[in-house]
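Structure in structure tokens, see below.
In this view, the complex is presented without one of its protein chains, the others remaining in place.
Entry: subunit A
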Amino acid sequence: MNTGTRAAELPAETMTLEAEARPGTDPTGRDRSSAAARLLPWGTSIALLVVWELLSRAKVFPSEIPPVTEIARALIKLVPTHEFGASLLATIEQFVVGLLVGGVAGIVLGVLLGAVPLLYQLTHYLLDFLRFIPAVVYLPVLILLLGSTPGVGYVLGAAGAIWPMLFQTYYGVTGVSAILRDTGRVFGLRPHQRLLHITLPAVSPFVATGLRIAASHVLVVVTAVQIISSVAGLGSDIAAYASNAVYPQMYALLVVVGALGVLMNFGLERLERRQLHWHTSYREAGR
């Protein structure tokens, strides 16, 4: 089952591949090409923004797409306000709570399903069905039950986090090498010691991948929930600005949400690199 997904979700070896793929016999040539390689994406990004600015100023774009400079001005004006701070905090809070609750639940269930084959056999049709239901479809029911409260964000955020965490953890637990498991048993380690010293570390690269997938899901879900319902957060502000045709402010908040995603990914990558320094993907990078 799911071999395709599984391969795609495995901790990627791309780090080392990229590092090796870099050209470089001649040190100066290598410097030049890597500097160019680093500058190029910035160049294209800036060029695109300039094109956007010009097209918008030339009225080629409709008025719903304001010039970049106007968006930047709106952002600078917006950021110091109290309302923005409150919305940002609400979004981050829903994100963190959702990821934490869903993530922990996913790990616990994943370990259980991996350790007790019967449990997996009994439930895996159900799980395979549930995992593909987008978390936001539960929104109407939750709004009825909880109203437009942060609780809706917590619950749906958790629902977005639980599946990638559960399945990644499960793959990790079932993938622990037989020799390593034999080793733990031969040397008389008790079940909790085997869990602590063998299973959990062996599973951690999978959990790290799960965490990164889960984090992006949660950010999507939390923002979508806020846009659709009126649960407080950056999403509901985006919806409010959009429905009142205050476009520069709306885009400014889009930039903020995007920046949140980038920061989150950057942070998780750093954490992963530090915690998994022993893993084959990070060995070279670590030293």
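The rule is simple: a contact is a pair of C-beta atoms (placed from the backbone, for glycine too) under 8 Å apart; a residue touches a chain by one contact, two chains touch by 3 or more; residues count from 1.
Just so it is clear, contacts and distances are computed from a predicted model.
S.K.: Please identify the absent chain by the protein name in its UniProt record; candidates are "Peptidoglycan glycosyltransferase MrdB", "ABC transporter", "AMP-binding protein" or "histidine kinase".
M.R.: Hidden chain identified via UniProt as "ABC transporter".
S.K.: Touch as defined at the start, partner being the missing chain; which of A:V60, A:I179 or A:A245 qualifies?
M.R.: Of these options, the touching residue for the absent chain is A:I179.
S.K.: For the chain left out of this view, which of A:V111, A:L142, A:I162 or A:I198 touches it?
M.R.: With A:V111, A:L142, A:I162 or A:I198 as choices, the missing chain is touched by A:I198.
S.K.: Considering the whole complex rather than only what is displayed, give the residues of subunit A touching the chain that is not shown.
M.R.: Touch set of subunit A with respect to the missing chain: 177, 179-180, 182-183, 185-190, 193, 197-198, 201-202, 204, 278-279, 283.
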